[in-house]
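All protein chains but one are shown at their positions in the complex.
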Amino acid sequence: MAEFVQFAFAGLTIGAVYALVALGFTIIYNASDVVNFSQGEFVMLGGMTTVFLGLWGLPLPVAALGAIVVTVVVGLLLHRLAIEPARGASAVTLIIITIGASIFLRGLAQVVYDKQFHRLPSFSGDDPIRLLGASILPQSLWVLGGAVVIVTGLWAFMNRTLIGKALVATAANRLAAKLVGIDTSIIMALSFGLSAAIGAIAGLLITPITLTSYDAGTMLALKGFAAAMLGGMGNPIGAVVGGIVVGLLEAFSAGYISSSYKDAVAFIVILAVLFVAPNGLFGRAKVERV
Amino acid sequence: MSLLRVEGLKVAFGGVQALKGVSFTVEPGEVFSLIGPNGAGKTTLFNIVSGIYKADAGKVFVADQDVTGLEPHRLAARGLSRTFQNLQVFPRMTAAENVMVGRHLQESHNVLWHLLGLPSVQRDNRTSRARADDLLALVGLSDYADTDASAMPYGALKRLEIARALAAEPKLLLLDEPAAGCNAVETQELEEVIAEIARSGITVVLVEHDMKLVMRISRRIHVLNHGETLAEGPPDRIRLDPKVIEAYLGVHAAEVAA
Partner (left out) sequence: MKLAQRYLPVLIIAAIWLVLPLFFSSGYHFRVATLVWTAALAVIGLNLLMGFAGQVSLGHAGFGGLGAYAVAVLPTHFGVPPLLAFAIGVVAAGLIAFVIGRPILKLKGHYLAVATLGMGILAYMVFLNEARLTGGPDGMAVPRLELFGTRIRAIETWYWIAGAAMVLGALLAVNLVNSPTGRALRAIHDSEVAAKVVGVDVARAKLVVFVISAIYAAIAGALLAWLSAFVNPDIAGFLHSIELVTMVVLGGMGSIVGSVVGAAVLTLLPQLLTAFADYKHLVIGLILMTVMIFMRDGIVPTLLKLIRRRGS
């Protein structure tokens, strides 16, 4: 029983990160139909930048804030320099561009920072909390709590603020949004900035547990994508649910089956979803007009 | 033996019932037209007959054989060919190559032979090219043979699709609004091409909005409105049918005609 709770908590914790990555994917995908492969790099940048700003002399809270700002700027630049100029390109072209961007960002981190693994101190210490016979890291609770705050904040933003509603409108029908006066270009930039911020915060939250390095982004992007696909591409609730499910599946298969193929779980999920139910758990099928 | 028979075709998209149970028969060698206001379901019907959509209910028979639900390429093997309302040419290929693709079923499918570039493959290429040249001449596009389709004008592309559809040596040709966007001269040339096709023994089913063309060229006309059959018969009868007039021009016009 204790083992089960242990795995469950590990799964929920990492699942919360996947959920945040998936959420970032969803926000950008809804606003612009782009599958942003660099989503994982935002998480990496959040962690790595905090580490290095700290190493370069800034107190950690300031470094964390700085890291979020830097990542948001990177997200905005990505949109402005790589996505905007390629308007109207095919879905495959766009995903290749974002893959190029993710590799570029990885190379940048490698050069500006370094190739080592890095850790951040846990927010409230490392003394494990005992729960139902299992040992839970306090940082896990920070991750879960942080995820809940972000998801709630996002929900409030989308439903209670004007800009948030403009984002939702653009996602629903870009042309109609333009026609009612929404500057969709700004909305798309906003979606990139928002996703970058969410990714950076996720990076901050998880680095004390999983460490980070310049190439941590790829796997995160793929697993986040698996989660988004599982939940139904474009569905924010689906993204969160998908993230938790992928995280739990990973933790349980690592615990009960084999830990060396732990990373394979997400890919098997992707393939299973694509072949069995391409629209995911909550998605809707699209009809093509000829 | 009818060449095409549809029975009770029904299909819905989301909450919209696009076809509510349409049936008709097309006899070999005739020019049969499908008309109706926009949204009547004509192209949807074409898409079902050519295997691109699956109907929710109903059957399709080609030469009295049940072909309901078959994939488009299998229908092509049964002698069915079509053009598209919204043009589906191959823009990166030349006009000749576009038509050559139409001959796919007549060519060899042995990939190993193709990789090795054997003389039989070269013969296939030459034969297909020759046939493509003939068909391009038929529709008046010989000058464009080696021009990329993306560089050709709209009217020419409509005729290119017809040439490509003919390359498949069909028994049944579905033409989806071939005169759309054509001026009077082009429509006249189109009419001659369709007549030539019909003379060569190919059965033609036409979806069209150009009423003059439809009235002149059709043996029978089937009128659809809101996914249902409104009327069917020879042009002279359809022209005067009050239900048809009402569908197109409104209740007052129908009263005037009655």
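So that you can tell them apart, the chains are marked A and B in the order they are listed, and the count of residues begins at 1 in each.
Keep this in mind: a contact is a pair of C-beta atoms (placed from the backbone, for glycine too) under 8 Å apart; a residue touches a chain by one contact, two chains touch by 3 or more.
Here the structure is a predicted model, which is why all the values come from computation and not from measurement.
The residue from B:Gly8, B:Pro72 or B:Gly181 that touches the chain not shown here is B:Pro72. Across B:Leu105, B:Ala130, B:Ala151 or B:Leu240, the single residue that touches the chain missing here is B:Leu105. Although one chain is not shown, part of chain A still touches it, namely residues 35, 82, 85-86, 89-97, 99-108, 110-111, 218, 222, 225, 229, 260-261, 263-264, 267-268, 270-271, 274-275, 278, 290. Listed for chain B, the residues touching the missing chain in the whole complex are 50-52, 71-73, 76-77, 81-82, 84, 88-93, 97, 100-102, 104-105, 107-109, 111, 113-117, 121, 124-125, 128, 164-165, 167-168.
The rule is simple: only the chains that are shown with their structure count from here on.
Chain A and chain B have centres, each the mean of its CA atoms, that are 49 Å apart.
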